[in-house]
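Excluded from the complex is one protein chain; the other protein chains are retained at their positions.
So, chain A:
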Amino acid sequence: MSNPGFSARKPQAGRRVVSAIVVLILVMASVFTLFPIYMGVLNSLKSEGDMLNNILSFPSRLEFGNYADAFEKTEFMRSLVNTVAVAVIGLAGIILFASMAGYKMSRTPGKASGFLFGLFVLSMLIPFHSIMITLVKISKELSVQGSTFGLGIIYIGLGVSMAIFLYHGFVKSIPRDLDEAAVVDGCGEIRLFFVVVFPLLLPVTATIAILNLLWMWNDFLLPLLMLTDSDDYTLLLSTNMLFGEYNNDWSAILASLVLAMLPVILMYILLQKYILDGIADGAIKS
């Protein structure tokens, strides 16, 4: 080390070459990742003829008509409101009910609580396709099929077990003294939970909110099976319907795809750090 001679220089140069190769690979992978999104946005701004002329070039004239068309045909605002409504109902139910159940099962010793916890965890291996046929039948009988509210309710049933699992684990890391002190103060069970415990669960609540929001927002099959009236369609269903109707008019289809992506991309830009942390956290704990 004290004598940086000729021999020490060689690994230095070698390291630089390796570093350049690494950067090259990462840049190429980034280009590959962004390419379809970039092409989609680019061609959504072209007229049909402009697209056929040169698919890779910039639009010769910006064509916003595709967007106006897609916005209207997918009833964008209504679909967006429907999607938000489903997600809000699902998320509120999952967070409220799972936090209560996860907390109490974690704090109560004994067989009953162990059995209940096992019952919830049981379903985490069952693929959705194995329950969907009977789920459709049950939903019809309970008349929750065919409404955004009903869809939100179903998501609660499907989403609670994973959330309970995460809450259950997290509560163990909170010292018992905190809630026991409150009990001594004469705080009722319900008040204790909402005033003292629930705020402490915030980190895991954030993780659960992100995971479930992404799941419900991007889920296609369940809404497809449950929503029958196009007035109730979520963003994905409206986009899917438009795709079927436009059949090869790509510039219009691409505009609708970009519109459908817009909310999640915006969310990603705003909440990126929380989303990435939440994903890593959720996966490692489950």
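We take it that a contact is a pair of C-beta atoms (placed from the backbone, for glycine too) under 8 Å apart; a residue touches a chain by one contact, two chains touch by 3 or more; residues count from 1.
Here is the rule we go by: contacts and distances are computed from a predicted model.
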### Summary
Given "Sugar ABC transporter permease", "Cation/acetate symporter", "Phosphate-binding protein" or "Ring-1,2-phenylacetyl-CoA epoxidase subunit PaaA", the protein name in the UniProt record of the chain not shown would be "Sugar ABC transporter permease"
#### Entry: Touch criterion as defined above, residue of A:29, A:68 or A:178 at the omitted chain
A:29
### Summary
Touch with the missing chain holds, among A:147, A:161 or A:205, for A:161
## Note on the structure
Residue list for chain A contacting the dropped chain reads 18-19, 22-23, 25-26, 29-30, 32-37, 39-40, 43, 51, 55-56, 93, 96-98, 100-101, 103-105, 108, 110, 112-113, 116, 119-120, 123, 125-139, 142, 153-154, 156-158, 160-161, 164, 189, 193, 214, 217-221, 225, 236, 239-240, 243, 250, 253-254, 257, 260-261, 264-265, 267-268, 272, 275-276, 279-280, 283-284
